[in-house]
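Below is the structure I would like to discuss, written out as structure tokens.
Note that this complex is displayed minus one protein chain, with the remaining chains in position.
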Amino acid sequence: MSRRTGGTGGTGGPDAGRAGAAGTRGNPPLEIRKTYKIWVGGEFVRSESGRTDPIASRKGRFLANVSRGSRKDLREAVRKARAAQPGWAAKSAYLKGQILYRMAEMLESRAAGFEKTLGDSRGLSPAAARQEVRASIDRLVHYAGWSDKITALLGTVNPVASSYFDFSVPEPMGVVGLVAPEEPDLIGLVSHLAPIIVSGNAAVVLLSQAHPLASLELAEVLATSDLPAGIANLISGHKDELAPHLARHMDVQAIADAGGDRALSQGIAEDAAVNVKRVKRYAVPDYRAESAQGLDFIESFVEIKTTWHPIGA
Amino acid sequence: MRTAALPFDVSRVPPIDQAGIEERAASLARRSIKKGAKRTGIRLALSMLDLTTLEGKDSEGKVRQLCRKAIRPLPEDPALPHAAAVCVYPNLVSIAKDALSGSGVKVASVATGFPAGLVPLPVKLEDARRAVEMGADEIDMVIDRGAFLSGELAKVADEIFQVKAACGPARLKVILETGELETYDNVRRASDLAMAAGADFIKTSTGKVAPAATPPVVLVMLEAIRDHYLATGRRVGMKPAGGIKTSKQALHLLVLVKETLGDGWLTPELFRIGASTLANDLLMQLAHESSGNYQNEDYFTKD
Partner (left out) sequence: MSTTITTGTPEEKSAAAAVEKIAAERPRIEFGGAWDYSPAPESRDIVRLQKRYGLFIGGRFVPAKSGRVFSTINPATEETLAEVSEGGAADVDLAVKSAEEAYRKRWSKLKPAERGKYIYRIARLLQEKSRELAVLETLNGGKPIKESRDVDLPLAVAHFFYHAGWADKLEYAFPRHRVSPIGVCGQIIPWNFPLLMAAWKIAPALAAGNTVVLKPAETTPLTSLALAEICREADLPPGVVNVVPGAGETGAHLVNHPRVRKIAFTGSTEVGKLIQRALAGTDKRLTLELGGKAANIVFEDAALDQAVEGIVNGIFFNQGHVCCAGSRLLVQESIEDVLLEKLARRIETLRVGDPLDKNTDVGAINSKAQLDKIRELVASGVEEGARLHQSSCALPAKGFFFPPTFFTGVAQSHRIAREEIFGPVLAVMSFRTPDEAIEKANNTPYGLSAGVWTDKGSKVFRITSMMRAGVVWANTFNKFDPASPFGGYKESGFGREGGVHGLKAYVELS
């Protein structure tokens, strides 16, 4: 992404021209702009780096400054994710499903805002923005319903030849790194994040670098959905800076690589070997399609545990 | 009836895992006993035999023949060891005593309302006492399985204790009838109980109930004996009985003893095999080992 600090930098904004005489008769009051912070461990924080990147609309208009996450932010996110993950995994599937459904509810209630952000940041038409928000809501509902079916569909009872009861069940992998697609930012993020966390993983996400606004707003949805702090951590910033640290982090068990950047993917795949990380690379042609959801997305981030126990009296 | 406190702490009886004990017994069954080990093992098994006849139709003549077999299993081979004992019903004790006189073969008598044990305690005591009076060196008593399975452990222990007293100098073998106890946990619990109550031997079965002396059951009892010995210093003997017909089975039992209790129990003083037809199979195997020819049972006297 190129830095665009000139022109509209600092004072520009969607309504800048109209806001000059805020509060005077005939003029709308001055808009309160949002400070976009990263979301780590359930808290909205400025990057430890103290740096920000300006985000512009497709046409180059300044929209906002977003925190540029650093490797220390990443480290903190993994720490928080690690601490939170066992508790999240231990919650009943029923409760996890309700929390994901709550995310859909919260997104629905703020649909208009997301549509506007998508329109501003990616230049989507109102209809297209609406479709993406609708699809994101539907995706959350889809995964909400998965929580209590995963084990039944991915688990097996294995007919071994000796006197043992033998069964295999899926378990979460632990902390999963997600390199979110650049576009579409909202449905792309939701489509990968939901299947990662629904099985009990915690996620550390490198957001779309070009279009992080809707994703950072999604943090506000997640924050009000009873999702335990630390289960999703959303970090904006420069992917090429952060991805190697994510891939080399010894406390990250797996990476969903949907970033779509060949060089970055190569580096992630190589670095992942440091602790035998599982890496799943995605190239999803159409995130709104039904093929962009389902059990396969969940299965990539579960481990299968097989347990043996003797049968006797 | 005297109500005694339990002579052992039931809560300390270890659990037994069925699959685990069965696998261990099966793995020991795969020991390969060949050549010298086979010959020595068969002779050892012969010396540990409690040659048994416990049928309603038993007669004086049958018991005398059995005694001759016990003293000299193979007439043409005087170097073979004699059996450890002859085991009979109480009414035939005096016959056996007479026939075995001076041979070193012991007389064992079943008692205490064998095989069910469902007679009043005074009758059990009298049964044992009379058998000893008539010359029994060893008494094979049965426990009250009904009482055991109902949880009346103190009653079972008290009966053993009193029978032991009634036996005087005779050694007491306590038959658990493991086939009726059903679980290995019960076998272990009954073993610990019997030893705590004074048993000199613990014995699997009457021979009237199947399953009887299965290898895992024997292994459970051997482990109980080992733990009792390590805790108290007292060596209790073991007697599997029931369904042991072949040399292979007998050698397998010796393997269980060797690898659980070690050298100390590889003696007729502490290990017996209760059987009626096993002797001939041991002899046939021995003949095969020395001649290389497979044998026909008609060359060996039935009793």
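Read from first to last, the chains carry the letters A and B; within each, the first residue is number 1.
Note that in this section contacts are C-beta pairs under 8 Å (C-beta built on N, C-alpha and C of every residue); 3 or more make two chains touch, one makes a residue touch a chain.
Only a predicted model underlies this, so the values are computations on that prediction, with no experimental measurement involved.
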Identified contact with the non-displayed chain, of B:6, B:149 or B:266: B:266
Sole residue of A:27, A:109 or A:266 that reaches the chain not shown, by the stated touch rule: A:266
Option touching the unshown chain, where B:49, B:63, B:84 or B:238 are the choices: B:84
Where the unshown chain meets chain B, residue by residue: 14-17, 19-21, 23-24, 30-38, 40-41, 43-44, 47, 79-82, 84, 104, 223, 226, 229-233, 235, 254, 258-259, 261-264, 266-269
On chain A, residues whose C-beta touches the chain left out of the figure: 156, 158-162, 164, 166, 168, 171, 173, 253, 265-266, 269-270, 272-276, 278, 296, 303-310
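Basically, only the chains that are shown with their structure count from here on.
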Chain A and chain B: spacing of chain centres that average the CA atoms, whole Å: 72
Residues on chain A engaged by chain B in the complex (per definition of touch): 162-164, 310-313
Sites on chain B touched by chain A in the complex: 17-20, 22, 182-183
